[in-house]
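Everything on this sheet refers to the single structure shown next.
Missing here is one protein chain; the remaining ones are kept as they sit in the complex.
Showing chain A:
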Amino acid sequence: MSFERTQEKLKILADAAKYDVSCSSSGSNRKNTNKGIGDATGMGICHSYTEDGRCVSLLKILLTNHCIFDCAYCVTRKSNDIKRAAFKVQEVVDLTINFYRRNYIEGLFLSSGIFKSADYTMERLVAVAKKLRLEENFNGYIHLKSIPGASDELMKEAGLYADRLSVNIEIPTKEGLKLLAPEKNREDFLKPMRKVQNEITQYQSEKKIIKSTPKYAPAGQSTQMIIGASGESDQQIMWTSNYFYKKFNLKRVYYSGYIPISYDHRLPQLGTDVPMLRENRLYQTDWLMRFYGFEVHEILNNDHQNLDLEVDPKLGWALRNLQHFPIDVNKADKLMLARIPGLGMKSVHKIIQARQFRKLNWEHLKRMGVALNRAKYFLVCDSRDFERRDLTGPQLKSIILQNSTSKYQKILSPQLNLFE
């Protein structure tokens, strides 16, 4: 391996891969049984964090940034004048193994620009994973990108070696896709996703009968949507997301605030801020759907098409549904507790366990780490002290905002510039 050439390629192909936000390395169950290298059974590990605060868990690179497509939102689009490079299969294998041995990474996340054809590209991705598994005895985590339009045979093989497969739908609406990536159609994205889903289902049923059935993508599938590139509403994003969770049984949907990379008039202009706060609110909504028992339409619907940036979506829902409150923390069931603003699932579990021993009061809740500045308006506990005023949603919102500071303060209330 020539050091200088590898170095050059790594710079280009890591830079081009960084917009894929998935970094998960958990959820697999691949044990190190062959006295080989690596083990992907535990929880995911973030080995480092970049200066933007994102976790570094996997070696995330493109096999190549040559691409025959010209999607407006993508840095590696054909018409973009950038340096191009391509890794050889063996180079990726060597990098992965040597990084892994030094405990830099949990495994590999390999994606690629599409060169020649979808199948030609997918074949190369599969070849890397196969080599890692069969020749290097590698049991670490492998995440492969499903190339839109790849054949069923290749997708089937990919799942035999990869822990996770993902295909990024990128644009939440069909109209947006037509505008920004006219050469692609939705069906190309869905086809490999459907194939993988069917294989996973089949694996799970066969596994029950024959224990030695080879693993198939044990960490499941994920996808990603770009936020703020095509004028979509939060409702459109989250309903699409909900559709994919329900229909394709996805493990994760990622939301990636659009980072302006081109002068294209169809897109936000260079220098436009990355919508990080909006992205954060979407992730909170995603969590409410997956872990807190919320239905997407409770949070986003035709009357509320966008999330309130000032408050988190659970507080937003509570302010619109004050008839459910206050909730008695010493009596309410898990799902109701989970709806109290300021209570995370960890606090919910602690409360359920702790209240078997004694009735809980404000002091107990505070010590357990409940965010009382929000929660106190929505619950009663073992105390004569609670919010007795009959406040309206907007009144309550303004009281809560006055008594808290957001890390997003700057975005929420930009200072006026007198000389602009």
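The criterion applied here is as follows: contacts are C-beta pairs under 8 Å (C-beta built on N, C-alpha and C of every residue); 3 or more make two chains touch, one makes a residue touch a chain; residues count from 1.
The definition used in the following text is that contacts and distances are computed from a predicted model.
**Q** Between "TIGR03915 family putative DNA repair protein", "Imelysin family protein", "Acyl carrier protein" or "Sugar ABC transporter permease", choose the name on the UniProt record of the chain that's been left out.
**A** "TIGR03915 family putative DNA repair protein"
**Q** Just one of A:F99, A:Y292 or A:Y377 touches the chain that is missing; which is it?
**A** Considering the complete complex, A:F99 is the one touching the chain left out.
**Q** Please identify which residue in A:S79, A:N302 or A:Q353 touches the non-displayed chain.
**A** In the full complex, the listed residue that touches the missing chain is A:Q353.
**Q** Just checking the interface: what residues of chain A touch the absent partner chain?
**A** Counting only chain A, the missing chain is touched by 3, 6-7, 10-12, 14-15, 17-19, 31-32, 35-39, 41-42, 45-56, 59-60, 95, 98-99, 101-104, 137, 257, 259-260, 274, 276, 350-351, 353-358, 360, 364, 367-368.
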